[in-house]
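Got a structure for you, written out below as structure tokens; questions coming shortly.
Omission of a single protein chain aside, the complex is shown with its protein chains in their original locations.
Let's turn to chain A:
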């Protein structure tokens, strides 16, 4: 029973103590490697006392707990029973993995930054994580003396993207082998996608419970309406749209330093490096340039909006095209395709939620209000609790709406969430409201346990979702669907 499951899950979730806690999504970017050493001491002092009950609330905890975002099952024995290996026997798999790693190591330029972080599996087979992750693990072990961590300096830094790509397949239970059902699903997708005329209704139906990573890029391009359902038209459409995008670049991009666009460009330039600092990919100059172009073009054609959404979308497309990832290794053509496709798909998506990002953000204010009304109907106790302690929905839900929960959830969960949003009619503009309501109610116990304004705000701005995976998102979406079913077509049902 789902309720039983979710109960168990919530037991696992950490409750935030009332002390000052780091704000995930705002104040806790990765450490600068150059500064790390100096700050470890300070940090360990800070963390020394409350550590035990601080569960997953410090940045290092966060970092450690999200280390699986970069490499699923890294700490588990099941490491190599993950989907990509499931058809091989384990010896072959391990040997192959070792070989792949060796190849990667030859490709990598900065092996000195690398580290292995676990000891459960023979170190030589361990897959290394992103550079930020490596730093984070180092810190966490320094600070927390986590004895299961075992340092090893010889492995190469692993390319980031394939790892990021894999996170979307993560199951909360720890990356079990692909089930027969999953295999059947993937087959079904392949079949749909390769048919002469892709049945979009069917594709949406299949995508609602999650899109397999292997077919996600093409599925998303189709669901967004960018790629034609008819396979014959695809090539030409892509070609035309890509040319059109680079036409914009030629036409507008040089004007970025002109006076009337200066402000726009300056803001983009400031924002890009701090949009996704946890993901080293976004710190690569080439990638930042891509975003600057995409955002600039979009901004001058639309009112400015949340960069988070853009960066996220773009890198989801890179999965498809990139196996051994280092942006500089990508062909110019491939990069250009990703850039242009991201621009168009994201534009389509944002068109649906444009009033979120126009002056005064009326869409967001409206949605926050709607959330308040909805919650007052579905969980009066929580609603009254907020009123009692004078917590306003805008104080926490603004970000939920503005960034589509991206800042509240691990990346792998956002990807999974967007599979559904793109298959649900008005997913981003409407269904998201129900997801937010379900998300809030998930924390009802924690919320009701907090008995002052500060505690509530600290909780709501730092909800401990770091352990979340597909399982939790699946439950969340099911609950959201139930709410939508009950309330969406009966506005008086939730309007007071």
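The definition used in the following text is that contacts are C-beta pairs under 8 Å (C-beta built on N, C-alpha and C of every residue); 3 or more make two chains touch, one makes a residue touch a chain; residues count from 1.
By our rule, contacts and distances are computed from a predicted model.
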item	value
Record-based protein name (UniProt) of the chain missing from this complex, from "Replication factor C subunit 5", "Proteasome subunit beta", "Ras-related protein Rab-15" or "Small ribosomal subunit protein uS3m isoform X1"	"Ras-related protein Rab-15"
Touch with the omitted chain, as defined above, among A:234, A:261, A:407 or A:430	A:407
Contacting the left-out chain in the complete assembly, out of A:182, A:271, A:292 or A:449	A:271
Touching the absent chain when the full complex is considered, from A:184, A:197, A:251 or A:454	A:454
Residues of chain A in contact with the chain not shown	20, 22-23, 25-32, 35, 39, 42-43, 46, 59, 267, 270-271, 273-278, 283, 303-308, 357, 359-361, 365, 388-390, 394-395, 398-399, 402-403, 407, 451-454, 457-458, 461
